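For subunit A:
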Amino acid sequence: MKALLKVEQLQTYIEQYHILHDIHLQAMEGEVTVLLGRNGAGKTTTLRSIMGLNQPRSGKVIFQEAEIQGKAPFEIANLGIGYVPEDQGIFGELTVEENMKVAMQKQDDETLKRLDWILNLFPDLKTFWKKAGGHLSGGQKQMLSIARAYVNNSKLLLIDEPSKGLAPIVVEKVMESIEEMKKETTIVLVEQNFYMASTIGDTFYIIDDGKTVHNGKMEELKEDEVLRKRYLGIA
Partner candidate 1 sequence: MEVLVNLAVNGLATGMLIFLLAAGLTLIFGLMDVVNFGHGALFAWGAYAGIWTYVTTGSFVVGILAAIITGLLLGLVLEKYIIQPVYGNHIQQILITLGVLIVLSEMLKVVWGPNQLSARTPSYLAGSWEFGDIIIIKYRLFIIAVGFIVFFLIRYILKNTKIGLIVRAGVINKEMVQALGINIKKVFMYVFMVGAAMAALGGILLGPYSGVIYAEMGMEFGILAFIVVVIGGMGNIKGSLFAAILVGVCGSFMAYYVPALSLAVNMLLMVIVLVFRPQGLFGAKG
Partner candidate 2 sequence: GDDDTITIGVLASLTGGLESYGKQTVQGFELGLEYATDGKMEVAGKKIKFIVEDTETKPEVAIQKATKLLEDDKVDFLVGSSSSGDTLAVLPLAEEYEKIMVVEPAAADSVTGADWNKYVFRTARNSSQDAVAGAAAIASEGVKIATFAPDYSFGHDGVSAFKEAAVALGAEIVLEEYADPTATDFTSNIQKILDAQPDYLFVVWAGANSPWNQIADMRVQERGIKISTGAPDIPALYTMEQLVGMEGFTVYYHTLPDNPINDWLVENHKEKFNGDVPDLFTPGGMTAALAIVEALKQTEGKTDTDLLIETMEGMSFDTPKGKMTFRPDDHQALQTLYAVRLEKVDGVDYPVPVLIRELSPEETAPPIRNK
């Protein structure tokens, strides 16, 4: 197995603030890599730096053997990287349909088939197809945000806290869908719901104060109570 995405010694500043000090990570092809860490640790900033939404000051982001740091976000997206931001990034004045349309890079059969699959996964979106995105419920917005990333045939998906605001039954569904996506897509996931993270994650990284402080296979973490207590405060 090879690493689809490698992040090396990533440092990011936002304005004058030094947010990421030293981030390392590798996302293996076909795996779900989970980033864990407390609030404000820098998980979101890591994903944003990969996406080019925050420009890293130094370090490397390597995707499919090529360095992509410094590229514009749209270029990075067009390499086949999808992104679900933590604040959902819904276009509130656009309808659900229009939100999806903006996201769809192609209109081919494959994409339409995927759209079908998504609408079956989240029937709410079908129900509210013509409704303004801003008028959806919190959970529905989350679904829409995930749906926008799913609709394109991405090689890599960066997903920031997908389970937040979702009803347990939908969390289940999202987990299933990620399992399904895994066949073709590599996934980097930020998730606070440890149940979900541990169930679908293959590899984990713990980020603290802008640094990756620990990483390993998910099994290890599940078994290692000490580690969990130390970094995640849970037994």
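Quick note on the criterion: a residue touches a chain if its C-beta (ideal position, glycine included) is under 8 Å from a C-beta of that chain, and two chains touch if they have at least 3 such contacts; residues count from 1.
A quick word on the picks: all candidates are chains of the complex that A comes from, given by their letters.
This structure is a prediction, so every number in the text was calculated from the model and none was measured.
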| item | value |
| --- | --- |
| Of 1 or 2, the one touching subunit A somewhere in this complex | 1 |
| Of all residues in subunit A, those that touch candidate 1 in their complex | 51, 53, 72-74, 77-78, 83, 85, 89-94, 98-99, 101-103, 105, 148, 152 |
